[in-house]
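Quick notes on the structure that follows.
A single protein chain has been removed from this complex, and every other one stays in its place.
Right, chain A next:
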Amino acid sequence: MSSKNKSLDGANKIKVSESVWKKTLTANAEWPDKEEFLDVIYWMRQAIGIILGLCWGLLPLKGIVGLLLFVVVNAAVIYFYVNNFQSIDEEEYGGMWEITKEGFMTSFAGFLVTWIIMYTGLHGNDSL
C-alpha cells in the first residue's frame, strides 16, 4: 500500500515539475503559488550566473567592467522576464526589489566561481 502511494507521489511530482517548466516558458502564465514563481526566478538566476561566468571567462572580460556588466545583465533579464514576459504584478511579491533580491547572492557567487575558473584555465598566464 505504502509503495503504491509512493509511486503515485513520484508520478505527481513529475507532473508538477512538467507543468512548472511549461508555465515558465509560457508568456503571461498564471502563478497561483507565489513560492513556485519565486523558485523559478531563483533557479533562473543561478543558470544566468553560470552562463555569464562561462561567457565572461571565454571572452575574456576583466575587472570592474565584468562585474558591473554581470549585475546589469542579471537584473535586466529578470526584470524583462517578470514585467514583459510574465506580466506579473510585482506588488503581490512585495515590490520589484524583493524579486530582484531573490537568489542574487548565490547567483553572484556561482558567477564568480565559473568566471574565475574559466579565466584561470584559459588566460591564467596573461597579466591583467
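Simple rule for what comes next: a contact is a pair of C-beta atoms (placed from the backbone, for glycine too) under 8 Å apart; a residue touches a chain by one contact, two chains touch by 3 or more; residues count from 1.
To be clear about the criterion, contacts and distances are computed from a predicted model.
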From the list "Methyltransferase-like protein 5", "Os02g0296400 protein", "Mitochondrial import inner membrane translocase subunit" or "Calcium load-activated calcium channel", give the UniProt name belonging to the chain omitted from this structure.
"Calcium load-activated calcium channel"
Residue of A:29, A:55, A:96 or A:117 touching the missing chain in the full complex
A:117
One chain is left out of this view; which of A:29, A:61, A:77 or A:96 touches it in the full complex?
A:61
If the missing chain were put back, which residues of chain A would it touch?
35, 38, 42, 46, 49, 56-57, 60-64, 66-67, 105-107, 109-110, 112-113, 115-117, 119-121, 123-125, 128
